[in-house]
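Data first, discussion second: the structure below is written as structure tokens.
Missing here: one protein chain of the complex. Every other protein chain is in place.
Coming up: chain A.
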Amino acid sequence: MLNLISFDASPLGALGQLSLLAALAFTLGGTWLAVVGGVKADARATEAARRAVWAVFALVSLSILTLMAALLGDDFSVRYVAEHSMRASPTWIKVTSLWGALEGSILLWAWMLAGYAFILSLTLRRDALRPWALAAMYASLLFFVGICATVASPFTPLAQIPADGRGPNPALQNHWMMAVHPVLLYLGFVGLAVPFAYAVAALVTGRLSDHWVVVTRRWTLTAWAFLTAAIVAGGWWSYETLGWGGYWAWDPVENASFIPWLLATAFLHSIQIQERRGLMRSWNVWLIVLAYASTVLGTFLNRSGIVQSVHAFAGGPVGPVFLGFLAFLLVAGIGLAAWRAPHLRDEGEPPAALSREGAFLAGNWLFLVFAVMVLVGTLFPTIVEAVQGRRDTSVGPAFYNAFAIPLGLGLLLMMGVGPLLPWRRAEGQGLWRALWPLLLAGAGAAVIAYALGIRGVGVLATVGLSAYNLVGLGLLTGRALRQRGGGMVGLLREQPRRHGAYLAHVGLVVMALGIAFSSAYRQDAQVTLNVGAAPVRLLNETLALEGTREERKPYGTSAIARVRIDGRAYETRMNTYIQGGDTPFPAPAVRYGLWGDTYLVVTAFGEEGRWASVRLIESPLVSWIWWGTLIVVLGAGLTLVPPRRAPARVSALQAAPATD
């Protein structure tokens, strides 16, 4: 029997554990009330279920605040604090320790889920989907609050209270991004629970028309924007801490966050077909079930330790529980969808190939193949190990890039043509007239890039497709401006959704250019420098080691090399943390530039700091990835702004071939 509470040993731990158990009780009650409200169409039960969400949110908030107070107050009678924090850490590390290990991160997840459920309970419309959407949210809550309160409780009593904690994971003390990336990622993952809950409600009630899609659009977009920002923030984090000058290594856990993004992006586009044309109903249900299940799969991979990854937490009892929940989600989702399959038929004629729908579907096809590719690559070594009994395969970037580059280029191609095409059906001639400036611009840009000395096929194609996309979006915006008259601001306020999407596409183009150039033209060289010796020529820079020094902090040591590169000083560190033994954690010095970054990392120090080995990495356009993401998120944010009513102008409506 699990020993959950001890009042004597830890008052704070008991408070946290009690509030979690109370939250679990309210979750159970709420689930029951929501189901009763759904089955008996009892508005009072539904209302009670809705209010029970508030109690759940309040209680989970109380427990997470308790844990935060324990962390900040160094209360080592609380298990999680004893195991993952210590007195000497700076305050921001203590704060981030909340999600720096398994139990805390699941508690954060549960809290965010409760928060989303709380917001949903305030905005929920009074419709037939209401009780079942609540019930589905409760099902997710039941799982997360349930494991927080039991197998993964951060508050279970300790046999002995230590004088100081074991301290946080050394790899997670290195950079402030630790405060940003996991929070964003969970906001993205958890946000997909809401459209999932609505899809389940639509399936249960059989009200499968397009209502649920319209209701959840904002939720999906918000989750998607968080997910996008989180994935790139994770890339930035690895760029700033892992010391190899890269931002994406196709690591299993990176992949696990990327698969939901691919599926959510496909979903964002295909729900527009349902919204506009009432088509793809069953497809959308499948997509959101898969997208939500893939977030749980990602967590399972991350937490169970079945895949080898730099990010994985140590295994524990939580792995099988997550696998069970994943199986439950898939079985329940697929079962419901199969049961309702006869009702999921589309009304109206199927989409034509040459139409906005056709382009969206072709994009969906590529997104799904992409997701399948990443999933297969991630799980393949584990599957082979399960079958053969030994770990005998690795899947590295060579495999992923072989598919990701053509698929990414294909997506860029569809991204340009989609907004040009009208809904329903495009005339071949009209399409050609709309398309040729784009193709011309793309070919022209590729030729210019070739003339400037770029030879990589992938980079040339990216440059061409970027120009093609930008010209397409520019022409569409220019036409909208001419038809409407007035300025850009007015246009944005009238059609935030369309132009937000355009802006997000522009951001993706900027990102694509950054990814293509930084991976194709990255230069990397190593050298050993002596203090005070003559400057050394490396890549396009001159390097001189000005000095080395050591900084001792209570929680670790930093060895610092001060290197002058072309007249500018760089201080690159090698940190060791007291929990990490001798394992060095590099902290590179990066000079960000619009056209390229100079990245210096120290790999070894000589005796008494007389020499240091450094690695110099120069990669062009890396910062375009970060700026591009900012543009994407701004664009996604713009699509959420409610449009201002336009003065009635019938002619403009008819003249515009491309609609939202």
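Just so it is clear, contacts are C-beta pairs under 8 Å (C-beta built on N, C-alpha and C of every residue); 3 or more make two chains touch, one makes a residue touch a chain; residues count from 1.
Criterion: contacts and distances are computed from a predicted model.
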Worksheet, complete the sentence: Looking only at "Cytochrome c-type biogenesis protein", "Purine-binding chemotaxis protein CheW", "histidine kinase" or "PqqD family protein", the name UniProt gives the absent chain is "Cytochrome c-type biogenesis protein"
Worksheet item: Any idea which of A:Asp74, A:Glu240, A:Asp346 or A:Glu571 touches the chain not displayed?
Response: A:Asp346
Worksheet entry | Hidden-chain contact residue, picked from the options A:Asp75, A:Glu103, A:Asp251 or A:Asp597 | A:Asp251
Item to complete: Provide the residue numbers of chain A that touch the chain removed from this figure.
Response: 206-211, 244, 246, 249, 251-252, 276-278, 308-310, 312, 342-353, 358, 361-362, 365, 368-369, 372-373, 376-377, 380, 384, 390-399, 403, 423-424, 526, 528, 581-584, 603-606, 613, 653-654, 659
